[in-house]
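Have a look at this one.
One chain of protein is taken out of this complex; the other chains stay put.
Here the chain labels run A, B, C, D and E in written order, and each chain numbers its own residues starting at 1.
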């Protein structure tokens, strides 16, 4: 019964999240033998001011 | 000092979250011997487009 | 369909986790109208060297 | 730069996790336009005594 | 390649998050030998109605 929590920048469409949920769920069913109905995928979307890599906010990248 | 993180669909009232925080904290004090002041409960609320079960977004259920 | 993730010090018994899962699930059903079968509770247990409050590891408290 | 955190029962092989990481990463690249090198997938594995659905520990299911 | 997820009350400025991301990333590089480019810091901000300590919502403190 895997729980999948995805943290990513805001701005993806419902259609993108729909396909991600489908493909991630399929992968868990096919590769890990999980029961489909028991798989949950949640998207936690954060702004560019709330996400940093290498110590630099995404809002500051490319400046 | 348990940390409780709850991911759920948005739309619950402050009163519902108030009661959930109380009851979950009480349970941790009474069943696990946790110190009340050290218990944190945080609610992460997501939209129906950001939550899927069985590979289907909540926004698409019942359609 | 709430997901409940609890981070706490290792050492609780299965019986303690059993009662916590029951009471937290009951609270979500009764206070938030969640569907019982859809509620997941996961315990992430960490050692005293992997948990700090106030900047001090639990392993160093009381020394 | 999505972060994917998966909570699931312990017991999956390295080969299963290898394939899951590949497929989930591919899905994020192809459906969400994420940069491959920036995608992280972490598996948090819990025991049957640390995972409950419907208020019942996995360790107690089927008894 | 540490992932750092911070749950805190909403209301911090971009400048505060910028400095936090820098200092936390520096700490991981200097104390844990992590590779700078591989460190991610994400802030999950919640409202006062979505955060409780000691069983009391932050929105109710000081009342």
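Here, a contact is a pair of C-beta atoms (placed from the backbone, for glycine too) under 8 Å apart; a residue touches a chain by one contact, two chains touch by 3 or more.
Keep in mind it's a predicted model, so treat the numbers as computed, not measured.
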Requested in this report: With touch as defined up top, name the shown chains that contact the chain not shown.
Outcome: B, C, D, E
Query raised in the report: Hey, which subunit C residues sit against the chain that's not shown?
Result: 7, 44, 46, 49-57, 59-60
Report summary line: Those residues of subunit B that touch the unshown chain are 1, 3, 5, 40, 42
Report task. Please give every residue of subunit E in contact with the chain that is not shown. Result -> 1-9, 12, 16, 19-20, 23-24, 27-28, 31-32, 34, 38, 51, 53, 58
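The criterion applied here is as follows: only the chains that are shown with their structure count from here on.
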Report summary line: More contacting C-beta pairs: D-E or B-C? The answer is B-C
Query raised in the report: Among the chains, which has its CA centre at the largest distance from subunit D's?
Result: E
Report summary line: With centres defined as the mean of Cα atoms, the chain at greatest distance from subunit A is chain C
Report summary line: Matching interface for A-E, options D-E, B-C or C-D, criterion over half of contact pairs identical, gives C-D
Query raised in the report: Roughly how many whole angstrom separate the Cα centroids of subunit A and subunit D?
Result: 12
**Report entry** Set of subunit C residues in contact with two or more other chains
**Finding:** 1, 3, 5, 24, 38, 40, 42
Report summary line: A full list of chain pairs that touch reads A-B, A-C, A-D, A-E, B-C, B-E, C-D, D-E
